[in-house]
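Heads up: the structure comes next, in C-alpha cells.
All protein chains but one are shown at their positions in the complex.
Chains: A and B, in written order; residue numbering restarts at 1 for each.
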Amino acid sequence: MNHSLVEIQDLTHTYPDGTEAVHRVSLRIRNGESVAVVGANGAGKSTLLLHLNGSLIPQNGTIRVGDVHITKATLSDIRRTVGMIFQDPDDQLFMPTVAEDVAFGPISLGLAPEEVERRVTAALHQVHATHLRDRPPYKLSGGEKRLAAIATVLAMTPDILVMDEPSSNLDPRARRALIELLAGFRQTKIIATHDLDLVLDLCERTVVLREGRIMADGPTSDIFAADRLLAESHLEKPLRLQACPVCSRRGPMTAPLPGFGRNSNPDEPEGNRARQ
Amino acid sequence: MHMADALLSPAIGGTFWAASAGAIAWCAKKVQQGLDDRNVPLMGVLGAFIFAAQMINFTIPGTGSSGHIGGGILLAILLGPYAALLTIASVLVVQALFFADGGLLALGCNIFNMGFLPCFLAYPLLYKPIAGSGKSRRRIAIGAIFAAIAGMQLGAFGVVCETVLSGISALPMHTFLWAMLPIHLAIGLIEGLITASVVTFVWQARPEILDCAAGAHPQSSAPITKVLICLAVAAALISGVCSWFASKAPDGLEWSIARVTGQKELAAPLAGIHGSLAGLQEKTALLPGYGFRNSGQEPAVHLEGQSAWPAVDPGATVAGLVGGGLTFLLIIWLALVFRKRRRAA
Partner (left out) sequence: MPTIESAFFELHRLDHLAAQDSVIHRLDARIKVLIIVAFLVCVISFDKYEIAAMLPFALFLIVVLGLGGIPSGFVINKLILVIPLAVLIGLFNPIYDQQPLMQLGAVTISGGWISLFSLLLRFCLTVGAVLALIATTGFNTVCMALEQLGMPAVFAVQLLLLYRYLFVLVEEGQRLDRARKLRSFQGRGLGMRAFAPLIGNLLLRTLDRSQRIHLAMRCRGFDGAIRTCRLRRLNSRDVLVLVVAGGVLFAMRVFDGPSLLGRFVTGLLA
C-alpha cells in the first residue's frame, strides 16, 4: 500500500484578519498510517485539520483525498471519506439522544431505515457504547460524550479519521480507554494533539508545526529524541521518555496498565511501536 | 410579564393561539425559504443563550435590585424578524413547560406579546429605520433602545388587554394599565440600554455578524406592507373577539351583577355543545330536585348558571360546600395513598 491516500501540496491559508495560519504546507499520508500533528497553541493545527474534510476550502495549493481533489463540488464525497472528530463533543452531539445523533449522518446519506439501524448498532458497538444508546447527550460524562462523538463519525464509515485533541478533558482512565479504542481502528488516523504520550502510543509518524510551517516530519521516536526541535516548537518530551529513575528503566514500551485493556487488542499498539 | 393560563378565558386564549400558530407557521416557511442552513444551529443556540444570559444578573442603578436581559429585540437584531420569532417562541415554550412561566394555553398570548409585537412592530418600524444599514454605533444604540422600550410597552399593553378581556381578574383596565405601563417603561429602558451595549460590543468585536444578520434578512422596505397586512388581520381578529365579548359581557362588574340577579347570562364559548348537553342533562337528570332554578326558561345557560353560586338558594350553597368538601377530602386521601405507594416502592 504505497499509494498515498491524502496529499496536501503547498497549502496556504490566510484568515480575513490577515493572520497566515498555514504557510506552504505539503504532506503525504499513506493508507493506514497514523500521523500526529503537534505544535504550540496557534501553530496552525486546527486550520490544517479543517482543510482535510473541506470545512475550509484551500485558498492556495491543493488537497487530494484518494482520487478526489477538495473543491466545493466534491465536498459531499470528501465528507463521506473523511470523518472529523471535534475537540468539543458537545458541538458534535446535537440530537436529542445518542442513537438519533449516530443515525443523523446515515439518514442524511439517504440510506434505508434498516441500513441506518444496522450502522447505528455497529458504530455504538465499536466504541463499546451500546448502553448509551437512548441517553440524551447532556447526561453523558466527558468520556462517554467522546465515545458517542466517535460513533457518530464511524457510522459514516469513513476511510480517514481526523481528530482534534481527542484526549482533552478526559480523566486518566477514560483517556486510556480511548487510546486502546483508537489503537484498534484500522482507518488512517490524523490526530492533532498536545498529548505527546498519546502520540507515543498511537502514531508512528509525527509532523511538527510551528507558526503555520512544517518544522519536522518523521518517525515519532526520532522527533521525540530531538530535544532542541521540541523546545523550539513549545513542546516537551513525553513524560514517559523523560529521565525519571523509575520510568526510564521501564521505557516507552510499557504494556497497558492492567484493568484498562477492556476489549482492546494489545497486539495492535505493539505492532505500531515496533515500526518506530 | 408572562400571561398565565389561569387568567385566560378560552375565547381569548384560543384567538391568540390561532394568531401565534399562524405566525409561527408563516415564519417557519420564511426561514425554510431563506435557504441559509447556518440558521438552524444558530437559532437553536441563541435560544439557549437567552437562558444562559439570564443566569447573569446585573444591579439596576439606583435601586439595588437586580435584573437580567429579556433578549427579544436582541434576537430580532441578530437573526432578523422571522427567525427571531421562532427563537423567542421556542424560549417561551421551554419557560411554559419547565418554569411554569405562563402555560400551554397562554403560549399564544405570550408569543404574540413577546415575539410578534417586538419582531414585527418594534423591530421593523423603529430599529430598522433608526439603525439604518448599521454603519453607525450611535444609531444602532438609539434604535435598540427605542425598539426595546416600544416592544416592552406593546407587550405590557397586550397583557393588560388579554387579562381584562378574559375577565377572570377583576382589575379594571385603566388601573391595570397604570400599574403595568410605567413599570414596563423602566424595564424597557433598561432592556434597551443592555441590548444597545451588547449589540455595539458585538459590532465592534465582529462587525460581520451584524452585517450578516442585516443582509440575510432584507426587511426594511417591502415586507412592511406584509407586516401591516398581518397586523390588520390580527387587529380584526382581536377586535372581532372583543366586540363579541363586549356585547356579551359589557363589563366585569355588570357581568357579575347580572350573574347574581340571574337576569342576563353569559353564553359559554362552547355554548352550542353545552346547550345541547344541558338539554340532554335535563332529560336524564340523575337526582330529583337537581333541577336548576332557571333551567326551564334558559336551557342554553344551564351550565354557566349552575356553576355560579346562586345566592338566593341556600340549599344549593350548602350542597356545594358539602360536595366540595367531600371532593376535597377525597383528593387529600388519594394523594396520601399515592404517597404511601411511592414510599413503599
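The criterion applied here is as follows: a contact is a pair of C-beta atoms (placed from the backbone, for glycine too) under 8 Å apart; a residue touches a chain by one contact, two chains touch by 3 or more.
Please read these numbers as outputs of a predicted model, since none were measured by experiment.
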Displayed partners of the chain not shown (whole complex): A, B
Residue of B:Thr15, B:Ser90 or B:Asn110 touching the missing chain in the full complex: B:Ser90
Full-complex contact with the absent chain, from B:Ala18, B:Leu104 or B:Ile183: B:Leu104
Residues in subunit B touching the chain absent from view: 4-10, 13, 24-25, 28-29, 31-32, 35, 37-38, 40-49, 51-61, 66, 68-69, 86-87, 89-91, 93-94, 96-100, 103-105, 163, 167-172, 175, 190, 193-194, 197-198, 201-202, 205-206, 209, 252-253, 256-257, 259-260, 268-270, 274, 277-278, 281, 286-287, 289-290, 303-304, 306-309, 311, 314-324, 326-328, 330-331, 334-335, 337-339, 341-342, 345
Missing-chain contacts mapped onto subunit A: 50, 53, 55, 75-76, 79-80, 83-84, 86, 88, 90-97, 100, 103-105, 107-109, 136-139, 152-153, 156
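Throughout what follows, only the chains that are shown with their structure count from here on.
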Computed distance of Cα centres, subunit B from subunit A, in Å: 50
